[in-house]
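Sharing a structure below in structure tokens format, with a few things to ask.
The complex appears here without one of its protein chains, the remainder shown in place.
A and B label the chains in the order they appear, each numbered from 1.
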């Protein structure tokens, strides 16, 4: 953690609009967990499983909810949502971006590119014809931004990212290293013997405030665009196929895969390693638990799962034999029931 | 979609060798779905679920099968396989590649490299000793092609791709951005305490007409080569381990993983997020459905699945308890059957 940023508690209370109980002149220079924070650090309490840590903390100050304030032995910043306050304050202790202002001498920027004020273009960046970057955009080293892309104000592209042609990213977007946006959708027609590629003529549109993790991929549409709504958060190694639509503020955790032309609602939570087959629709507010396969549309808000849960392998091997016989098992049970009813 | 390419229907009918019913001088400048196409666009009808859209389309022309032609209210191009015709025609509306002809001034190409006619080498590309590129190859920005690679005529490598040494790609190949081909297979011997790496001395050979999606990985072989047959299509984020062999014209969808030394037949369809364990063999013509685990060889052509299907989480939690007791359940059912038979 960068160590050169310090704030007084009075200053933090003011910036966060929280009430402070304690010394406004006390200085914090970092954030840490309740258990590890020292007298120069701020902490937060948001979950009763850390109650012991709260009572024993040696932090300089703790962000606490009102009902726990009396149990906090040190300075306290009081709020109904300590985790949210922690999210906000965390940025004030972060290091600045790595890129220097301006365009690195080694960057290859097409003469037709439009650059906003205060852009930062890293070493070896390549930007194609007709692309437009908003104000305060940052492009990390060795990234390629294809032709005819649009990046909104304040968007940050990390290193080794590839944006193909015709990709739009809204304002305040973040694309992490190694991600690829706008690659061809996986579309082929069979001619009887082989797969004949279908040119992917659509683009990709990401809304405002979208974050995409490292090594994730979002394919361009076949004819229309692939669309990611405002505020969507996408973790690492997520795959989004052509013509998918993801609704606003949905969260997609690591290694999930969404197949072509599926539509995910708003405010959904897609946990890690979930698979969603093609051409399904998922309602708003749906949660899918880790490693589930969504093999049909989900029309009602709620929590959905698949899989068998974990077993010791020896027991599991016995059970999967019976899983393969479940239809037989169910038939035999029904026959017994009938036999007893008739007798 | 690029808008500057236009064709008359007569010209398209001629290039596609299809019969045209309608105005040969009508001009189309793009492709769209039946529902969205306007009078300047071409569309296609390949699935009866779009029959309403066909009857109401405002497209300039539709590619239709003979038995639906009478229902098409606009100009029609007639073929038994409209989806295949769409695949072919789609390319005529695609933008050209992004790379300019020739070798970008910033590319670092070893003096021993052999370059075919008409190659396009992007900015910051690095090509190692002894590598040979066929005619009309394109290498996107910031990609590395290692030493002793061979690329066939017309092969396109997109941006930020890495080919390690000794990788062969056939003719007309496409490797999308962020993919890595020829990385070390995951091979170790245990010395009792730790893992001792086995040098991976084989290479990777891709046949002709192979496409590899974005952020996919294909490892080099331990002693012999990893081999991908002609016409194989690999989607994004697919992992192919060392010494795998994939038969001709097989299709592998996104996020699937094939473990070491397994052999996949020809004309298979491996759906998304499938896992295939090591040292198994899959017959020709096998389909594996999404997110299935292939934990044994498949000797017969057919469709194979695993998993439980999706449930509401509350029901699912009850059911997985019983899954873990299936062996017990089956035993109890058998005891009941015996009891009733004996009584």
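Note that in this section a residue touches a chain if its C-beta (ideal position, glycine included) is under 8 Å from a C-beta of that chain, and two chains touch if they have at least 3 such contacts.
Owing to the predicted nature of the structure, the values given are computational and were not obtained by experimental measurement.
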item	value
Residue of A:32, A:74, A:133 or A:165 touching the missing chain in the full complex	A:32
Absent-chain contact - pick from B:24, B:73 or B:302	B:302
Residues belonging to chain B that touch the chain removed from view	106, 108, 124, 126, 128, 142-144, 146-147, 160-162, 164-165, 178-180, 183-184, 186-191, 193-199, 201-202, 215-217, 219, 223-224, 237, 239, 241, 255, 257, 259, 275, 277, 287, 289, 292-296, 298, 302-309, 311, 315, 318-319, 321-323, 325-326, 329, 332-333, 336, 339-340
Those residues of chain A which, in the complete complex, touch the missing chain	1-2, 30-33, 36, 81, 83-84, 86-88, 90-91, 93-95, 98, 104, 106, 122-124, 140-142, 158-160, 174, 176-178, 209, 211, 213-215, 231, 233, 235-237, 249, 251, 253-255, 271-273, 290-291, 307-314, 316-317, 320-321, 323-327, 329-330, 333, 336-337, 340
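Operating definition for what follows: only the chains that are shown with their structure count from here on.
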item	value
When chain A is superposed on chain B by its C-alpha atoms, the rotation angle in degrees, nearest 5	120
Euclidean distance of C-alpha centroids - chain A vs chain B, Å	25
